[in-house]
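Excluded from the complex is one protein chain; the other protein chains are retained at their positions.
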Amino acid sequence: MMIDNRTLYIYSFIIFLIGIYGAITNRNLIKILVSLSIIETALNIFLVSTGYINGSNPPILHSGMKLISPNSINISDPLPHALVLTAIVIGVGTTAIGIGLTIKLYNHYKTLNVNRMGDKDEL
Amino acid sequence: MNYNLPVLLIAIPILFSFLSLILGSFNKILSKIILISVIIFNIISGICIYNSVLKNGNILTVIGNYLPPFGINLISTYTSISFLILLYIVFLVASLIFVSKNDDRADKISSVLLLYLASSTGILLTGDIFNLFVFIEIFSISNIILISIKDKKLSIKGSLKYLIITSIGASLYLFGIGFLYGILGTLNLSEISLNFDNISYFSKVFIFLFFLGSIMAELEVFPFNFWISDSYAGSKNYVNILLSGLSSIVALYIFIRLFLTVFGYPTFISFSYSLPFNVKTLFLTIFGLSVIVNELAALSSKNVKRILGFSSASSLSLILLSLSTGLKNGVMAAMLIAISVIISKPLLFLSSHQIMKGKGEKNLNSFIDGFRRNPLFSILFIIGVFTLVGFPLTPSFWGKFLLFISATEKISYTTLILVIVVFSITIELFYYFRLMHKLFIKDENIKVEKTKNNFVYIFSGILLASIIIFFSVKPYFTQNIVEKTTEDIFDKSGYIKSCLKSGEIDDR
Partner (left out) sequence: MRESDFNVGKFFAFLFVLILFLFMLSPLFEEGDGAKIDKNLSDIKNRVSYFHSLKSVKEIERILSDNNDFSKYREITDSAKTVIFGESKDLENGTANLVTSIVLDYRGFDTLGELIVLFISILGLTIILSTLSFAKFEEPSFLQITGVKFVTPFMILVGIYIFLHGHLSPGGGFPAGAIIATATLFSLIGCKFNYRVSNLKFIESNAGFFVILLATLGLYFTGSFFGNYLPTGIVGKLYSSSLILIIYSLVGLKVGAELSVGIKTLYNGEKDDDR
């Protein structure tokens, strides 16, 4: 099946915007963190699809495979894969910290709703 | 020439942050010793690099033995290395204060501080756009942790706000990187800046605005500035110093690299952008609005730390405003204001903390009778205020003066810049003088006890104040530094040449 990169980009944009909408409108901290994870997933899809070449092999050599420059090179771009690996790990780190802070806040306020976390003497 | 000292500025703190955790499990003192000695190592090697940059020009450091467009590289320019030394001094002050306190999590926090040092060094030195992203992430995660260590409601809330803002900012940044890589096929900053002009109309706008949005989220600029109030008021003293001093240096440097070197095109007197809309108007609107909003927020706050936090955000916006005029005078003004803000803000936080010591609430009234309680730090506070506001002969005065001059060069923005600067100075004067007035109010009913100052506080306060005085009484020295920095910022082709060996850009 032919999928061009533009379709993939548009899918990733839609997922990204779903995440943004969730992060703006939700009042529950866990849901906000979930929205941030959705945004990260969209980013990973986008980054991978910048290196996607239709009908190409994965960038892993296996037995009998040759890479001969300049013409017989039929693999997708390995660099975005490496970037995505980094981005995933960074996303995991941020989510872990976010969950820790949320647990802490829940212990203080006994609620996850952002609107009910205000104090009177703020200024 | 492959000069490897800059990479050690990043590698040594990382190495010792692991070691600090291992050794700190036996004795907490060891990790504190490691922290201080690593900073001293970094200061000394920073000065060595500064000297060789003065002698040889920009220094390229190759990582992994692969030359620039293929591998990751570090570039030490005059700007980055002089910012770095300033950053290390502020960091030394903050970590001395950290060391003087007892904390049973000292090994972990000193490990976080070392990574903070490594990441801010990495941001200032790296020549690769994705590497910059990685370091920004480390930087913001360590900021989040440092804000949250006070374990109060306010600090946890502040750090969670910061986390949400920065992760949205980071995602915008990554989208920009994806687009740049998809179009240009490279991640090297020099090569991107060489080829940015060739990108098509809408892609350019897209990349520019996404990067702008992400950087604004990190920069404490107006629509994203609501995390400041909680995170400054709810965090510890040394974290305040780091947030106000280090974060502004780092944010400023990211702005200079991305929006002046990569996206901008320098000519003899000003930067220009090859974008379809007027970038300078956009910048002036955003940063001008940010100055005004932050000043008003500072005016309306009662908590002293909150006032100082909003004031530091507004002065950062003022620096960015004068940078984004793109004129040579404007950039020089930005550097002069930056020097005074970066040194005086930590001094203000330090001295206000000492003046309010022993008072339960940290609001305006805890400043009453401060001069009789703590004369030394009251004087230091006044020095800090004068430097920040722009008392004659301080660098900030010359900076604001130059900004007025640069405003006269550019006819269409003159009134706007003048109005914003005068407005900010007036409001700043108002709320700082209110604080200073409170220092001298005598309350006859209460017997005044002199506050005992810790030696570390006295040392760091006097260190910062003497740096300010040094910059003020040696105007030619300051002028020399600032002119060299400005020259370096405008030398885009030099930056590219030091990385890719060649690459002429057309002067327009």
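First chain written, first letter: the chains are A and B, and each begins at residue 1.
Rule of thumb we're sticking to: a residue touches a chain if its C-beta (ideal position, glycine included) is under 8 Å from a C-beta of that chain, and two chains touch if they have at least 3 such contacts.
A quick note: this is a predicted structure, and the numbers were derived from the prediction, not measured.
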Omitted-chain contact residue, chosen from B:185, B:375 or B:475: B:185
Touching residue (missing chain; options B:83, B:98 or B:135): B:135
Among B:105, B:434 or B:474, residue touching the chain not depicted: B:105
Missing-chain contacts mapped onto chain B: 2, 4, 7, 11, 14-15, 18-19, 21-22, 25, 61-72, 105, 108-109, 111-112, 115, 118-119, 122, 130-131, 134-135, 137-138, 141-142, 144-145, 148-149, 151, 156, 179, 181-188, 191, 194-195, 198-206, 496, 499-503
Touching residues on chain A - with respect to the absent chain: 4-6, 9-10, 13-14, 17, 20-21, 24-25, 50-54, 58-70, 73, 75-79, 81-83, 85-86, 88-90, 92-94, 96-97, 99-101, 103-104, 107
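Methods note: only the chains that are shown with their structure count from here on.
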Partner chain B, residues of chain A touching it in the complex: 16, 20, 23, 29, 32, 36, 39-40, 42-43, 46-47, 50, 79-80, 83, 86-87, 90, 93-94, 97-98, 101-102, 104-105, 108-109, 117, 119, 122-123
Contacting residues of chain B [partner chain A, same complex]: 130, 134, 137, 141, 144-145, 148, 153-154, 156-157, 159-160, 163-164, 167-168, 170-171, 174-175, 177-178, 181-182, 229, 300-303, 306
